[in-house]
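Note that one protein chain is taken out, while the other chains of the complex remain in position.
When the chains are written out, they are named A and B in that same order, and each has its own residue count from 1.
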Amino acid sequence: MSPVSRGFHHRALAGQESRVPPGQYVTPGFPVLSAGPTPHTPLDEWTFSITQGGQPRKSWTWEELRALSAETITADIHCVTRWTKLGTEWRGVSVDTLLTQAGYKAPYVMAFCDGGYTTNLPVADVTGGRAWVAFGYGGAPLEPEHGGPARLLVPHLYFWKSAKWVRGLDLRESDEPGFWERYGYHMYGDPWKEQRYQGD
Amino acid sequence: MERTAVSGRLSWQVAAVVSVTWETASVATIQLDPPDWAGHRAGQHLDVRLTAEDGYVAERSYSIASAPGEQLAITVERLEDGEVSPYLAGELRAGDELELRGPIGGYFVWEPGDGGPLTLLAGGSGVVPLRSMLRHRVNTASDVPARLLYSSRGWEDVIYRDELGQHHDGARVSYTLTRSRPPGWTGHTGRINSALLAEVAWPAKTNPLAYICGPTSFVETAAAGLVELGYPPERVKTERFGATGGR
Partner (left out) sequence: MDPIDGNGIGGLLIDAFGKEMTAVSSTCATCGARRPVAELVVYQRAPGTVVRCRTCGNVVMMLVKRGDSIDVDLSGLASLGQPDEDA
């Protein structure tokens, strides 16, 4: 049993316990977590696509995406590495809007990103106002180290599902594991059930 | 034949903090007394673990500043946005306990039998493991010649200033200051580059052994520079800190 280090404090906000899932610690910062180098796709080459079987159903250029109606979202976010950040503010386009325009009929999606990162989600968890393609954070354009120009935002699941540098959603018939899921992380990732690893 | 860290299980142990000495305004050397230390090799590091009352745990790695045989010490730079370094270089005091394990490392190590001549390139707190090597060199009365090029933001940021200022037999220390310089400064200025390395590093034909330590961007530039000068890549050993300093 490790001794407590005298005077070492981890800041936690009092009175916010009900917003903090089990096993999480509130952080005032916004840690940058990355599995690889930060990609830098020029905006005039950037597109977001809804694909099926690898074929695009609909694509938007950066200008086209930004022309869609956007929302401001305030959410608590929970990283599987145990930090939680309360009241984060984002700006983005609802995934409902994108899937509706593309027309879809599939139970699952695989988000795919610059740099090769992927993550799987049920369509039910990226619709009904629960997910966005976010291009703004804290009132400013989303920075590259935090996933800019745009990332997926799915705050009700562990934040590894909010894929950085997202370039599209591939509609799937079955739930296949993405990057972290292939390395043992949970297929769904509900922070309130502490679904960090497969088998949890 | 495999060269491993000094033998002994890598278990966590609780060391007593003997002293905390400030090298610069933001850098402190912490002397430690661990109950079960098997010794170490110059260049190795140790892992430190802090536990808060709510059970939160943070771990970091720090290069060992002391030479083999000396009182164990680490040198820590307090980073403004750091989680652990402001505690170690700011709160920790003599009489406290510090949980650690080590020594760790079998690649970025030097002992006199490895030879030289030594080209040592330090970026900021990357000087720590190289200082251990230089002290080991003196303590063993090694005749391996060494050149240290130490890149620092300003003269006030130079760690071990008095100690390094001395020219030991066969060891030359040069500095390059990247952001500010004291009045009358005649040393180098600006970030490390090929021209500076060509002037300061051992020529490739002397078959030198190089150790480079510092932030990732510093190490990349310095290593590429030495390879450009003709150093075989396998004679250039590198240790990168993250952009935020500690590992």
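We adopt the following convention: a residue touches a chain if its C-beta (ideal position, glycine included) is under 8 Å from a C-beta of that chain, and two chains touch if they have at least 3 such contacts.
Remember, predicted model here, so these are calculated numbers, not experimental data.
Check B:Ile104, B:Val138 or B:Val227 against the missing chain and you find that the one touching it is B:Ile104.
Residues of chain A that touch the chain left out of the display are 31-38, 80-81, 145, 160, 180, 183-185, 197. Listed here are the chain B residues that touch the chain not shown: 2-5, 10, 45, 47, 61, 101-102, 104-108, 215-217, 234-235, 237-243, 247.
Convention: only the chains that are shown with their structure count from here on.
Here the CA centre of chain A is 38 Å from the CA centre of chain B. In the complex of the two chains, the chain B residues touching chain A come out as 12, 14, 49-54, 56-58, 81, 87, 91-92, 96-99.
Looking at the complex, you find that chain A touches chain B at residues 2-10, 12, 25, 29.
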